[in-house]
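Every protein chain except one is present and positioned as in the full complex.
Up next is chain A:
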Amino acid sequence: MTMNSTPTESPDAFRVSQLLSDTRYRAKTLQTIAGVLIMLFLGWLAANTLSNLNTLGKPLSFSFLGDKAGYDINQRLIPYTAEDTHLRAALTGLMNTLVVAVLGCLTATILGLFIGIARLSPNAGLARLARVYVEIFRNVPLLLWLLLIFALLTETLPAPDAFRGEDPSATLIFSDSVAVTNRGVFVPSISFNQPRFGWLLLGLIAGLSVLAGLLRSAAKRHQSKTGRPVALGLPILATWALSLMALVYWAGPTVSYPELRGFNFRDGIHLRTSLVALWLALALYTAAFIAEIVRAGITAVNKGQKEAAAALGLRGGQTMRLVVLPQALRVIIPPLISNYLNLTKNSSLAIAVGYMDLTGTLMGITLNQTGRELETVLLGMSFYLAVSISISLVLNWYNARVQLRER
């Protein structure tokens, strides 16, 4: 088999021993051998798998995805009933994974940024507090945090029943709009009379962004011409606030507050305890890692930069915002994104608290109902793999772009 892959242009008589001893051929010989071994190994695995599946009477097939799922999912962003297919159930779970991942990433970033900066604060007390946070959250397993938070939410918060009666033992917070119960958090929801509100909102945001961008570049030109900065922050913020308020007012918002009816709160948005616990655990845990990344990024910025900024008369906050952070971002962003990736993968721990994400639906109930271990786990893995590959492509692109700018 190795003979075929070796070129035979050698002028001397070719000896078989050359395949290993001659550096011209050795690489190819070794690779051919390795390749054949790997193929044999994979083939062996595949053969085992097929024969085992046949013995079990369930040959590889994905047709179960079209069957009726028959189970309910308590949090759904796309319409889903128990009558729908397993595929639809998996999609519903996937949406739930994405929701908790996005919520977690946002919260963790904000929290991590503040804690990371606090760790470097000249104020020893604040720096120490931030360090305590980081060490506590980093050195205890995420699953433990998740179970602990979930247990605390279910065991210590008041039941919806406690809100009932003349003299209830629990009350709604934020002027009677948010109910924190052991069955989840109920927040008011907003709906609009204008049917095309969503599109209008998107259009407005796009328009305002373009406007703000134009204004910014004009201000920059003005600054580089005259040396005077134009204070744009407040006007832009005011424009955003006013136009959004105007749009909302025009669209006629209807706010529905959570209300205790029957055994539970109705109306409003119900954030289930499982979602809240997962969100909190992912955000608090990842924030500790992000804080360390932020700290490392800021420390990586040359000290001379800070001193130069101070010499130019910039204040502490300005130095951070205009000089240090932009340079630190180059160091921060790659590990930050890989932490987002970790958070997304970690969201699969949802199954421990019964949050119906992709792991809970496809690799949980669907697996148990259909007995299709191989197919469901393969599908689940390929979803996470797809996310991580696309994110690493983005990361490579970013790294390449940042690298070009380097001196």
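One rule holds for everything that comes next: a residue touches a chain if its C-beta (ideal position, glycine included) is under 8 Å from a C-beta of that chain, and two chains touch if they have at least 3 such contacts; residues count from 1.
The rule is simple: contacts and distances are computed from a predicted model.
Remark: of the listed names "Inner membrane amino-acid ABC transporter permease protein YhdY", "Cytochrome ubiquinol oxidase subunit I", "Multidrug resistance protein EbrA" or "Ion-translocating oxidoreductase complex subunit G", the one matching the undisplayed chain in UniProt is "Inner membrane amino-acid ABC transporter permease protein YhdY". Only one residue from A:40, A:148, A:269 or A:394 touches the chain missing from this view: A:148. By the touch definition given at the top, chain A reaches the unshown chain through residues 27, 30-31, 34-35, 38, 45, 48-49, 51-53, 55-56, 121-126, 128-129, 132, 135-136, 138-144, 147-148, 151-152, 155-156, 345-346, 348-349, 351-352, 359, 363, 367, 373-374, 377, 380-381, 384-385, 387-389, 392.
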